[in-house]
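Omission of a single protein chain aside, the complex is shown with its protein chains in their original locations.
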Amino acid sequence: MLLELKKVTVSFGGLTAVNNLDLQVDEGMIFAIIGPNGAGKTTILNCISRFYTPCSGQISFKGENLLTKKTHKVLASGISRSFQNVELFSKMTVLDNLLVGLHPSLKSSLLSNAFKTKKNKQEEEAAKEIAFEILELFDLKHHANEEVRNLPFGIQKMIDIGRAIISKPKLLLLDEPVAGMNIEETKKNAELITRLRDEFGITILMIEHDMSLVMNISDRIAVMDFGKKIAEGTVTEVQNNPKVIEAYLGEVQEDVGT
Amino acid sequence: MKIKRLQILFISILLLGYPLLVGFSSYFIYVAGLFIIYAIMAMSLNLLTGFGGQISIGHAAFLAIGAYTTAILTLKLGLPFWLNLPLSGVITAIVGFLIGLPAVRLSGHFLAIATLAFGLAIPEIMLKWEGLTGGFAGLFIEKPSLFSSDTSFYYFTTVIALIITWLILNLLKGNFGRAFVAIRESEIAAEAMGVNVSLYKTLMFSISAFFTGIAGSLYAYFVGFISPHDFNMNISLIVLAMIVLGGLASITGSILGAFILTIIPQVADRFPGFTITITGAALILTILFLPNGLISLFNYKWKRKKTENKQLSLEG
Amino acid sequence: MAGQIIIGGLAAGSLYALAALGLILIFKTSDIVNFAQGEMAMLITFISFTFLTVTKLPYFVSFLLSLVIAFIFGMAVERIFMRPVQKAPILNQIILTFGLYMVFRGVAGIIWGYTPVGFPEALPNKHFNYVGITITINQIFIFVVTTILMLGFYLFFKHTKIGLAMRASSQNIATAKLMGIGVSSVFTRTWGISAILGGIAGILIAPVTFLDPNMMGEVGIKAFAAAILGGFTSLPGAIVGGLLIGVFEGLIAGYVSSELKSVFVFALIILVLYVKPTGILGEKITKKV
Amino acid sequence: MLELKQISAFYGNIQALDRISIQIPEGSIVTLLGANGAGKSSTLKVISQLLPIKSGTMVYKNEDISNLEPNEIVKRRIIHCPENRQVFPKLTVEENLIIGSYLRRDKDQIKKDLSDIFSYFPILKERLKQYASTLSGGEQQMLAIGRALMGNPKVLLLDEPSLGLAPIIVNQIFEIIQEINRKGTSILLVEQNANLALRIADYGYILENGRIGLEGRAEFLRNNDEISKYYLGGKSHAANLY
């Protein structure tokens, strides 16, 4: 088991965002968390990437306690993430955005950086090579030196994911990877996510509203509502769970049923 | 990148040839020297504020610490100048680190005011610490024997400035610079990408203070006399104005801003009483009409030319 | 001695608080730190002085007249200079108000010169002695005016529709517009009102600092300090911050060193900000991920 | 009554709306559907003039209102209830409601409207003196709708009132929307949840990438499987799985 959450509870000023949650993600899986807005999904990601600290419960990754780690140490331990509304460095170029993703693995010192020593140059070159590999993978090479803020939202989302995987994490947290994308882009992204798992061996934990994506590529789905996990299982299991239909798809189900 | 290199190369040739151009007039060399020293300071402030997004309204305090360190080391300990210069930088960097500590918790206006408080406090401490600093009476510093004339010290200053520019450009291009800009753009994402935001913020303050400290040291030697009058809040704000005027997050912009705001008082001093009015009006007009600084004027023209050319070629 | 120091500190502190009110008002509604606030106050004080000496109007008439001019002046500054940078980065706003500060000071110097002149006090100068502590009627007056203004604005914000509109605009500009609030005219009026506050501060401070273009230099900085210490968004915070600074620097001057009193004040600010980054009465800013 | 003709709008360089034409007849509920970023909210912002119109015209009761200030729009009782509730967090519930009637001078009617709102949302009366930030999501949504109703709207622009709410509350809110409509207010409803919206709407527009992809009467849209599969993307696709 790669990631395990045990009895995690998070609350903000009296409001319980996540309530006593247990979650287990196995290696090599695409694991989706679904649920209505405000169900506490993003809060879970924020706990795993250590922006929040739960009031109680445990989170372990590869058997290690994750809660003792500081936020900036999470990436080095093999967990990376993307953001719901793309938190890119908007005035930096695409290439530089990706290179920041390599930050923990670049070891040259301040001085060798300032004096541009040979070692530093080599390291930078190597980093750039890796970045270009990623750009190749995402078919974004021609945008390498453009400022991110000038690019369309769909491409920004790709860069956000690219920045997350450049450090070759074991686990990738995706927060609504296809929100705001059209059908074409969604399809492309679905393929990409599967490839990340198959070719790079990255385990994926994602939050998504787009059911076509979720149902097509997930190995396992957890359904959240009001901070609680109300169901978990394979695609078919979840789809046929009456609790899920009632809470999450309630209105729609009634309509389609008639 | 290449264009930036050429710009810098050109500016450096100009700076080195400048004394010839003005017939070794000590006044013109003096003003140019001040400009170069302010340019170093503006670049280091831009590193912190323009690139790193951390506002400092107390940067003159770092200049003061650098200058006084040099003066005190020279006068009290008799250290040679090749030791004083880096030491002034290091000591200022240590102070910068300490100031960076509260900065980790503050942002925006609150950071601005905290640094303002620091900038106001330092000259008063210099004033009070009379035994060491000479209080308001100030301290005289002789130029090092190797560069005893204005012109030779001007050359020395220029070379140091060029080296500092090179170092800052390198830093900005590398891993550290990317992390600084990343912090400015999104602290959250930077943290998620493994940047230790607190550490890097204090680091930014230290580096910026280091270079400003060196500028301070050069200032002490070049002016030959320092007193707390030279490091008040107005200087901090003027240097801040330099980087905004020239263009935030642009090294060429900092140099341009330093140039203009060093020249304005020199031109305006013949209209007694109008100096601050003219400087103030220049700032207001720039902010209102060129919010991205004077550098955007060049970039904009250049970009427009480019698109015009494109259109032409399309028509052709 | 301590009693007298505290009274002196409270008197100085209420000057700082008075000068800070206008700063806070602007920051509260439009998120701008106005470095030119003190200079605007100085200009208005000069205008009032001109009424007093050139046109020989009675004190309170010229006081009120100059406040009318202050209102117009404040609104004009907002319209001409601040409106275009409303959405600009903080730094641009800071530098713009700094530019205004330079121009206002320079223009005042050109028009009225830099020789300090005395300015009449609001009330005939009498002082009281009580158990060896002296206090003047004008010190009490300033303290009362500051408190009344603070309370007045507090009630204004709490209970009037325009006050409510100002608070709404400060929280969410777009939604405030959806309520039919003319947000830009709210900002304009805020600057007008804050110039009035500045004018009142300047006119009451001038007898103490004397009138010249540099009169607000020190008071302006202490007003900033007071505003920051109090939290920058809280009107009662201005009073708390102002009085705290006044008394604190009085005690430092009396018992430690009179030259280092400002240094201690600045150290206090850095310390307070370190412990509570939003000031004593400041509202907590929550960051969203 | 309210008509948008060939409206285009931009965020900086990015085009948000491309020649959109929409009609809201008096007394009707019209819904705008589409994926995230399709331009639904932008359409509402254009109507309330938060987003300036680049080209095209907007006509209300035979008057061109394309170039008015937001407060002029509010004066014409076209009230926009924005996405994500956007209540003023540091104002009390009461103050939030009062600010909704900012431009009105008819004190008696305001009182009556206030009691109407309390009858729709009794919880708001209990929370009257609390800061809006202390309310739950559902309560905030009620407050936002209540606040919009305080403007005594002729046309109410509702942006995703169901967002993040439990189904029971959503049902409640949608019933109230219908109730409001019955009392004579025209409604333009933006929703992601298409089936929900089409259930109460008379007419619907489907937006895609800033353009109108399809429009029609609600029953027509609801029953057209092909269309909903294509334009409503995952939502209906998922629904079809059941």
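Just so it is clear, A, B, C and D label the chains in written order, and each chain counts residues from 1 on its own.
Heads up, the rule we're going with is that a contact is a pair of C-beta atoms (placed from the backbone, for glycine too) under 8 Å apart; a residue touches a chain by one contact, two chains touch by 3 or more.
Basically, contacts and distances are computed from a predicted model.
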Per UniProt, the name of the complex member that is left out, chosen from "Multisubunit sodium/proton antiporter, MrpB subunit", "Heme exporter protein A", "Sarcosine oxidase subunit alpha" or "ABC transporter substrate-binding protein": "ABC transporter substrate-binding protein"
Contact set of the excluded chain (shown chains only): B, C
Sites on chain C contacted by the missing partner chain, in the whole complex: 1, 4-5, 8-9, 11-12, 15, 105-106, 109, 113-118, 127, 129, 134, 136, 208-210, 212-214, 217-219, 246, 249-250, 253-254, 258-259, 261-262
Interface residues of chain B (partner: the chain not displayed): 3, 6-7, 10-11, 14, 18, 21-23, 25-28, 30-31, 34, 124, 127-128, 130, 135-138, 140, 219, 223-227, 229-230, 232, 234-235, 252, 259, 263, 265-266, 268-270, 272-273, 275-277, 298-299, 301-302, 305
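Note that in this section only the chains that are shown with their structure count from here on.
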Chain at maximum distance from chain A, centres defined as averaged CA atoms: C
Interface with the most contact pairs, given as the two chains involved: B-C
Centre-of-Cα separation between chain D and chain B, whole angstrom: 52
Gap in Å, rounded to a whole number, between the CA centres of chain D and chain C: 43
Residue numbers of chain C (touch at least two other chains): 289
Per-residue multi-chain contacts in chain B, two or more chains: 188
Footprint of chain D on chain C - complex, ascending: 161, 164-165, 167-168, 171-172, 174-182, 283
Chain B-touching residues of chain C, taken from the complex the two chains share: 27, 33, 81, 84-85, 88-92, 94-96, 98-107, 109-110, 221, 224-225, 228, 232, 257, 259-260, 262-263, 266-267, 269-270, 273-274, 277-279, 287, 289
Residues of chain B that touch chain C when the two form their complex: 49, 55, 57, 101-102, 105-106, 108-110, 112-114, 116-118, 120-121, 124-125, 127-128, 188, 233, 237, 240-241, 244-245, 248, 273-284, 287-288, 291
